[in-house]
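Supplied in structure tokens, the structure appears directly below.
Missing here: one protein chain of the complex. Every other protein chain is in place.
Then we have subunit A:
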Amino acid sequence: MFRKFVPFVALLGLGITACQPDLESDFKSSAGSADFTRYIAVGNSLTAGFSDNGLYLEGQLNSYPNLLATQFKAAGGGEFEQPLFNSAQSNGSGYLRITGFDATGNPIIGNVAANAAVGIGADSKTPLLAKYTGTGNQNLGVPGIRIADITTAGYGLNNPVGFNPYFERMLGTSPASYLQYVQERVNTIKPTFFTNWLGNNDVLGFATAGGVGATLTPVAEFTTKYNQMLDVLTTGGTKGLVATIPNVTNVPLFTTVPVAAVIASIKANPQIPNASAASLYIRTGTNTIREATANDLLLLPARAVIGTGATQTTLPIGVGYSATMANPLPSQFVLDAAEITSVTNRTNELNAVITAEAQKRNLALFDANAYFTTVARNGVITNGITNTASFVTGNLFSLDGVHPTPRGYAIVANEMIKAINATYGSSVPQLNPGAYRGVRFP
């Protein structure tokens, strides 16, 4: 009798082994009309993988170009070389880290010392960093660089009038400008695909200085130099992606210390005489003193300054009763309403240039400004995990309040992949942002 069951059992066994559904064939990766064989990335600190106010090995490994290159491999991409610090220099330029919590539960942020510093430059102030000695560099991100800087000769040469140490460690001892360096890389590598996310520092520098001692790059100059860069990158019709400049007023550096909360704490401070009549007073970019309003943005470092050391008057810093009876918060700690308007307008003007060039040259465009505006408003939920633009707890921004965490860079890479896939009909797989950390806790 059991013989008669044998075919039945065999059929069953076959059914079980053939049972695992195959979905991967539905999600095949492809390059579409793009070619990811040789990829180079041009940009600033965001491209270099700068995070926690420093450039260090973990950040470099989680740079969005490195993440993109890893995903490109599924669609024909090749190896990607970065100017990495070696493992003995893994702390790079040094970076910020949470060292503990104060009595009220606020994080105490401390410094991790640099271990890639190799002395001071010829200008007697810029710390030199351990040189990158490879020859195949494909991540050309230089922290701090503006479009305004790209044609400056000696920008990466150790010289007495000052230089960019991140460019210096890449360049060796050449007086070449950044544009010339990119041209050399293009000639050598013959890239088939590029990304270009330059332009942030052309407004960011002004904003992070609270509008003091830095300028916004003029639109005409930006347009000329941005096009020079794209001319080099698109040599021979090379395809690629450009990204817009996020409005910096959406990042935690400017949103973590709200004016209303500071005013409320001043009015509730029993040590200030007649506190209910007191308020927060600021010195604006045009050197006038006035009460702060919700239209002004306080920089993160203002938190450590407001209410301290009554040096000029009997009042602590930031506290006042009127424009004439105040110890105003110095201008570098506040981006006042007029400065915000300047920053926002210039950001929009420069983004118009970037967007127009992307369309004219048929390049993929990651509208980082639109994206981060949405994130600042709603956060972004990735695979069930809530991420927001909040400082420390939001997972997206590192401890400098401007640069992303590895999680933030992973989300940037995914948004770029979406733009690339949409433009070139490719199917580059996205990565799982949940596999990348937010802010590291002690």
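Operating definition for what follows: a residue touches a chain if its C-beta (ideal position, glycine included) is under 8 Å from a C-beta of that chain, and two chains touch if they have at least 3 such contacts; residues count from 1.
Convention: contacts and distances are computed from a predicted model.
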| item | value |
| --- | --- |
| Listed names "ABC-2 family transporter protein", "Aspartyl/glutamyl-tRNA(Asn/Gln) amidotransferase subunit C", "Cytochrome c oxidase assembly protein CtaG" or "Outer membrane protein transport protein", with the criterion being the UniProt name of the chain not displayed | "Outer membrane protein transport protein" |
| Candidate in contact with the missing chain, chosen from A:19, A:113, A:161 or A:220 | A:19 |
| Missing-chain contacts mapped onto subunit A | 1, 4-5, 8, 11-12, 15-16, 19-24, 26-29, 74, 381, 383-386, 392-393, 395, 414, 417-418, 427, 429-432, 434-435, 437-442 |
